[in-house]
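Here the complex is missing one protein chain, while the rest keep their positions.
Lettered A, B and C in written order, each chain numbered from 1.
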Amino acid sequence: MGKNNQGTIKDIQKISEEVYSVKIYAPTVDEILPGQYISILCEGLTFRRPFSVSDFDNHIITVLIKKRGKGTEYILSRKVGSSIEFSAPLGNVFSVENKKTLLIGAGIGAAPLFYLNKKLKELKVKTFFAAGFLSKDDIIVTPHPTLSRKGRGEYDFVSTDDGSNGNKGSICDYLEKLIAEFKPEKIVSCAPRPVLKIVAQTAQQHGLDCEICMEKVMACGIGVCRGCVIQLMQGDRVINKTVCKDGPVFNGKEVVWQ
Amino acid sequence: MGKNNQGTIKDIQKISEEVYSVKIYAPTVDEILPGQYISILCEGLTFRRPFSVSDFDNHIITVLIKKRGKGTEYILSRKVGSSIEFSAPLGNVFSVENKKTLLIGAGIGAAPLFYLNKKLKELKVKTFFAAGFLSKDDIIVTPHPTLSRKGRGEYDFVSTDDGSNGNKGSICDYLEKLIAEFKPEKIVSCAPRPVLKIVAQTAQQHGLDCEICMEKVMACGIGVCRGCVIQLMQGDRVINKTVCKDGPVFNGKEVVWQ
Amino acid sequence: MAVKTLDLSVEINGFEMKNPIITASGTYGYNNEFDVFCDVKALGAIVTKGITLEPRSGNEGERIFETTGGMINRIGLENIGIEAFLKEKLPVLNKCGIDFILNIAGNTPEDYIKLAQIAQKNNIKAIELNVSCPNVQHGCIEFGTNKQTLYELVQMVRKNYEHCLIVKLSPNVTSAEEIAEAAQNGGADAVSAINTVRGMGVKLDFLNGRFKKTTVSGGLSGQCIKPVALSFVDRISKVIDIPIIAIGGITSFEDVLEFFSVGAKAVQIGTANFTHPNAAEKLVNDLKKFMIQYNFSNLSELQQAVKGV
Partner (left out) sequence: MAVKTLDLSVEINGFEMKNPIITASGTYGYNNEFDVFCDVKALGAIVTKGITLEPRSGNEGERIFETTGGMINRIGLENIGIEAFLKEKLPVLNKCGIDFILNIAGNTPEDYIKLAQIAQKNNIKAIELNVSCPNVQHGCIEFGTNKQTLYELVQMVRKNYEHCLIVKLSPNVTSAEEIAEAAQNGGADAVSAINTVRGMGVKLDFLNGRFKKTTVSGGLSGQCIKPVALSFVDRISKVIDIPIIAIGGITSFEDVLEFFSVGAKAVQIGTANFTHPNAAEKLVNDLKKFMIQYNFSNLSELQQAVKGV
């Protein structure tokens, strides 16, 4: 028991063109690890809405929310101080190990990588955080980045499709270069599906470990409804895994890309 | 064209235990007469919610709203300054004529009578405004009553079920007395159905004109869906009339009480 | 560059509509009542409230009930009857230039035939057979749930009416396909689907230790039934060739596109008229805007593009 929680919204701040940082005080949540997510009850909607945790510290959960439809609008229209109901922690975790790690984010996909990066750095694991965005106004910078490199916050490398900040082009265009220069042992990525696919394939070509964080519309969040399955190739068998419980983090090698 | 309007909420004030006064600035509404109502769009709900107009002045519509379910909660949770969509003006009107008029309200039913009372007084028609409530905290007093009689606002007579303010008992208990003392030519009432029935029958016994304001769940608000019909006895025929368009004001003599 | 003319028109057996946005029977009155909210003549057509041979006073008791995402109605076909319609409403329709479809209902096949004959005689260009109203004791729904009965009814009406004959289908059947085929085989020019879904609303009040119960058993409509309607239209579009006019929860322009994508040629707007009384006119405008912006010059081009994917 205990995965259903009542929290209080402590802070909502706009941090890019469409993304907001939302801080929730959650007295009943003791631990959330990088890769895990929370699922928020939105009034009038059947499905709770899942969001990766982008920081967790002393019962304060930070999620970065991109405005999309009714659910995100509901959450972002709540007043600071109002209560909010959510399930947490849900899902599996990024493995935290002493391997030189290249983090690849794209758009809102950067969200869970902030938390992972922080944890890895605490453990003195070498990381390189690269992220791609559409344009300079879309760059997601957490409210109080520990580092600030010309408006690029904690990123070690930024690309924008239009070149308005950092390097011009998709983050995928720079994958080879980043691998060549940083020489990672492992890549971790959260991004739209097409980007994930390229990252996973590139990692495989270079024989690197690869963890990717997937998305799928969810109902139950705990693996029972079988609504969010993806296919993994394990050995020579294709098997169903749920993004909500077996994931959202998967071994990039195993995912079957349809 | 023009019955669908966009307005702005100018003010929301709690005016009794469960009732709030809501002021809406409605630039596209030029005239609303006593007895008419507006019907407010509430997000996520199929039916607009009807509310009698309790004052109208220079494009400012005042409605008094009792908190009930989702619709009223939605309206009352809106921020001052936010926009609101509604149909107006809807329904027929109280007849304004030079007859000594006894106004009988009960609970939130007092709402439209404030506006009628104001209009009648402007025309120097003699009125006597009596209203019944459950208890003193339920007495609805408009934000800035022109008269204040010991917390009873504009009422000439108040009864409360528990006797905590004014006379003890239901307003119906005082009907005979009020008629005997004020000697009206006409009674106008808005109240829950059982009260209306007693008022209508009492008026008939005394041979007085009687107008009553009825309620019914509504869908279209303009008489086309036939969802809100009540039966009237006209001559010796029973006919259907819509509360939304033919009403909400009816001749007390004609209503068929089921 | 020359401005392309925008062709939104839909034609079914000689019945011309300027666009595919129609308002559904029972939700829009008889003629121009909604002019207080929007420009009725800008619509493709309106479908009149269901008309019977004789006037009807409808059901007693509570008639409407709000539900999650929709409503239930048991109006019971209250209407002024065909005679009053011809005398009082038809002239207004003609005067205002409102294209309309006469929705007719009856207890017996003879009722339908007589109404069709009257429509024929009065040069009414389109009728919609309500064989699917769950709110009346006899007739009506029974025709709509049995394929043989429906086939025979449509055939008889067809013999008496030469203009656009639309059959409105009930979703309350085991096989959508069979019932749609029956309508087509009987000679319908088009089907419209869906009518309301059987539903019941219950309201309980608990007062002084006792329950007070109010029930409204009738037809469910509104956004909550959109998935039911999409599924129904999708299935019948695979078995019939005549045009399908989609109905069920349609509120937004996205909804309209969704129904085009499963094969609808036109759509009817019902319950949404209550929530947004200018919904229908807005849909016409949204459709025009979209087509201009993305360079579709006629409706079937757009419908092909949405369907073809």
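One rule holds for everything that comes next: contacts are C-beta pairs under 8 Å (C-beta built on N, C-alpha and C of every residue); 3 or more make two chains touch, one makes a residue touch a chain.
Note that this is a predicted model, so its numbers are computed, not measured.
Within the whole complex, touches from the chain that is not shown fall on A, C.
Only one of C:I64, C:L77 or C:V197 touches the chain withheld from this view, namely C:V197. For the options C:T68, C:N94, C:N122 or C:S297, the residue in contact with the chain missing from this view is C:T68. Checked against the hidden chain, the listed residues C:L257, C:A280 or C:L299 yield one contact partner: C:L257.
Across the interface with the omitted chain, subunit A contributes residues 1-4, 41, 45-48, 87, 217-229, 239-240.
Contacts to the hidden chain, counted on subunit C, fall at residues 67-70, 72, 145, 172-174, 197-202, 204, 206, 209-213, 215, 217, 220, 223-228, 230-232, 234, 249, 254, 257-258, 261-262, 294-295, 305-306, 308-309.
As a working rule, only the chains that are shown with their structure count from here on.
Compared with subunit B, the chain whose C-alpha mean position is the greatest distance off is A.
Chain-level centrality, scored on Cα centres against the all-protein Cα centre, points to C.
Our note on geometry: subunit B versus subunit C, Cα centroid distance of 36 Å, whole angstroms. Taking each chain's centre as the average of its CA atoms, subunit A and subunit B sit 54 Å apart.
One simple way to say how far apart two chains are is to compare their mean CA positions; for subunit A and subunit C this gives 47 Å.
Contacts with at least two other chains are made by no residue of subunit B.
Chain contacts: subunit C has no residue touching two or more partner chains.
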